[in-house]
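Encoded as structure tokens, the structure appears first; notes follow it.
Every protein chain except one is present and positioned as in the full complex.
And now, chain A:
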């Protein structure tokens, strides 16, 4: 029971907290694409893969007191910072084993910018396509972000590294 909630807590604890909802959305999507058994359903939105279920689940975890949420007003928008509380750390113990086989993956993802994670998540969203088509599609759906060939190459390298 509440195992899907516990997986999120486990991941945020392993990542040692996450700053930015968009970042969290993309991190979990990337892991899901790599076979980590998160159950949240994703759809493509203007900013790439997005899960309403994940948003709702994180709200619930804050409501339960297992996650803390700090809000920072950035003027035209706000940014949220999440960390696991003491109660959340206890709750995490209901999970039989950690969601990640290699905990360092969480740190690797957390060390990347949300722009880079958006790029990586979007490439993974189109991973049923050939690379050329994937990149073409990326430039169509993310025209405004102007990802450079170097960034795209780095993202492919990152995906390969995570898959190892």
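To be clear about the criterion, contacts are C-beta pairs under 8 Å (C-beta built on N, C-alpha and C of every residue); 3 or more make two chains touch, one makes a residue touch a chain; residues count from 1.
Definition applied: contacts and distances are computed from a predicted model.
Enquirer: Under which of the names "HD domain-containing protein", "Tripartite tricarboxylate transporter TctB family protein", "Anti-sigma factor" or "Glycine dehydrogenase" is the non-displayed chain listed in UniProt?
Expert: Answer from the record: the omitted chain is "HD domain-containing protein".
Enquirer: For the chain left out of this view, which of A:7, A:33, A:57 or A:112 touches it?
Expert: Residue touching the absent chain, from the options given: A:57.
Enquirer: For chain A, which positions touch the chain that isn't shown here?
Expert: Considering the whole complex, chain A reaches the absent chain at 1-2, 4-5, 20-22, 25, 41, 43-47, 50, 52-53, 55-57, 59-60, 62-66, 74, 76-80, 87, 91, 94, 114, 118, 126, 137, 140-141, 143-144.
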